[in-house]
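The complex is shown incomplete by one protein chain, all other protein chains being positioned as in the whole.
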Amino acid sequence: MTNVIIVNFKSYEEGTGRRGFELARTCEKVSLDSNVDVIVCPPLVHLGQYADELSIPVYAQHVDAAAAGSHTGHITPMSVKEGGGQGTLVNHSERRMRIADIERAVVECKRVDISTVVCTNSVRVSKACASLSPTYIAIEPPELIGGDIPVTKAKPEVISGAVEAIKSVNKEIEVLCGAGIKTGRDVRKAIELGSSGVLIASGVVKSKDPEKTMLDLMSGVS
Amino acid sequence: MTNVIIVNFKSYEEGTGRRGFELARTCEKVSLDSNVDVIVCPPLVHLGQYADELSIPVYAQHVDAAAAGSHTGHITPMSVKEGGGQGTLVNHSERRMRIADIERAVVECKRVDISTVVCTNSVRVSKACASLSPTYIAIEPPELIGGDIPVTKAKPEVISGAVEAIKSVNKEIEVLCGAGIKTGRDVRKAIELGSSGVLIASGVVKSKDPEKTMLDLMSGVS
Amino acid sequence: MTNVIIVNFKSYEEGTGRRGFELARTCEKVSLDSNVDVIVCPPLVHLGQYADELSIPVYAQHVDAAAAGSHTGHITPMSVKEGGGQGTLVNHSERRMRIADIERAVVECKRVDISTVVCTNSVRVSKACASLSPTYIAIEPPELIGGDIPVTKAKPEVISGAVEAIKSVNKEIEVLCGAGIKTGRDVRKAIELGSSGVLIASGVVKSKDPEKTMLDLMSGVS
Partner (left out) sequence: MTNVIIVNFKSYEEGTGRRGFELARTCEKVSLDSNVDVIVCPPLVHLGQYADELSIPVYAQHVDAAAAGSHTGHITPMSVKEGGGQGTLVNHSERRMRIADIERAVVECKRVDISTVVCTNSVRVSKACASLSPTYIAIEPPELIGGDIPVTKAKPEVISGAVEAIKSVNKEIEVLCGAGIKTGRDVRKAIELGSSGVLIASGVVKSKDPEKTMLDLMSGVS
């Protein structure tokens, strides 16, 4: 198991265009200087553009459950792969999917050989998604997303409960957590609770000093 | 009024990755060699990547009605602009939108200064969308999309009817048409019926010789 | 032109089951005692049940753009008609629809001979929907729905602007307005601004004395 920090740029101005690319470079730098894997999820239109330049993994923020074909405006797993992406978020709380589509998206991502991070909102939904065998499941209680209290403090039992439920279905799925994560202490706690890392967005993207924030977060990985 | 041919790569394999980029280069070449504007709409993850290299306009296949912010997996007009896109399709038949969202997307695209091509399915919906003041309205009867009979032959009255209805609301909106368009003759007919050009997908993307097909299509623009 | 007050029960507890039926009876009583048309929109599962008993018009809260067929869990215009409904809301802010679906729903409702109240959020969208020729257009600025300030006070220019825009497209469409309407004074103002009546929900459904509230509202219709 390798620990990982996934940085979701969302559609924040600070994560788009030139500023977004500089942020991605910062993530690359701190990752290469350490033993912690950092993955960036830029805005979708930048995926190929950033992946061409970066040596750390770039993931999509979303994929649709679609193979190649007449799907205007959809994000196919194949296009993510062709664009240089190594994986994708699936079912993020800001882009929820139908369960049959989550299954199809995970299957199609496996076919084109990219990783999947299925986002979930509860222990039960996490267990349900474990049956679909994604690479990662990232539990994020929606009410804590973008807030000031880290999930590791507000609901530690949700993380440990999700880890237990997911592993009872499929031991090979790595568990991540997110929502309100801001410091290395939060990351350490997340790992103690059984997760392999964190999913973070505003904490890094809207930080006044993203490099410092990233270094602090990474210090939580012993 | 300048005539235009918009090539929608959809999620076709032939329009993705290296093959997609070569197709875009072909579109660029034939456009620069002529007096006809050609616009390409690559898969969304390639938008920035292709726009960096091409000298013809690159449009997105879809935008969401969202400004910058917590919108994971959404396509914001601002990100299209920052990625180098000069415009976007809106409400394509494979990615229909709610009417309030079409309005918001058009307004946000204007704010960041990119063009909008609102796709419609009927004369009535075309007239309705004219009230939202996009740059272009592209009428495409859904039952003819991807088929063998061009809309110019199957339903010429839908094109002329849409032109009349749209211009009665706002004379500045350019009208395009699409569905089944394959030859220069179809393009000529489309222009005779009052449109400013065509929206084309499989006819070019799945052509065995896209350059030849493009040259034929462009011959329809006198 | 006849003035009308449409009472939307939403999914409020006070508008469901026995309590909902008593509320509908109250609406019926005050309407029959006056010269003001009152229409009730109960929860969808109650539509046929209430329509069987009431002598005032019952409208659905939503219809899907679907004719009879394999549409499990959809609300077809035909089923509304068969259930005794005389009309339906379309595109309510809590149930927005794609523009092509609004067109199809309006056409299908006409075919089965029930009225349509297309809800809109802005002057532009109101004008757009006028091209689809519904029976009524009800403008409700979303940010005022369920609030304390009536639209007639907060944004009178939106109502008069919508009336003008809609009538410029099709004079036969009646215009309604809603959001924050609570008193007869609000109704009078709404009518002065050119509307034919109001769409009201919590103001009546959550009133401690719905009969008194209804009588007050109706006093606004001279």
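Annotations
Labels A, B and C are assigned to the chains in the order they are written; within every chain, residues are numbered from 1.
Please note the rule applied: contacts are C-beta pairs under 8 Å (C-beta built on N, C-alpha and C of every residue); 3 or more make two chains touch, one makes a residue touch a chain.
Bear in mind the structure is a predicted one, so any value in this text is a computation, not a measurement.
By the touch rule given at the top, the unshown chain touches A, C in the complete complex. Considering the whole complex, the residue from C:Thr76, C:Ser195 or C:Thr213 that touches the absent chain is C:Thr76.
Remark: the residues of chain A touching the chain excluded from display are 91, 96-103, 120-122, 124-125, 127-133, 165, 169.
Think of the hidden chain as still there; on chain C it touches residues 8, 10-13, 16-18, 20, 41, 43-50, 52, 60-62, 66, 68-76, 78-80, 82-83, 85, 89, 92-95, 145-146, 201-202.
Keep this in mind: only the chains that are shown with their structure count from here on.
Residue numbering shows that chain B and chain C use the same positions for more than half of their mutual interface.
Remark: chain A and chain C have CA centroids separated by 43 Å (rounded to whole angstrom). Separating the CA-averaged centres of chain B and chain C is a span of 37 Å.
Touching two or more other chains at once is no residue of chain A.
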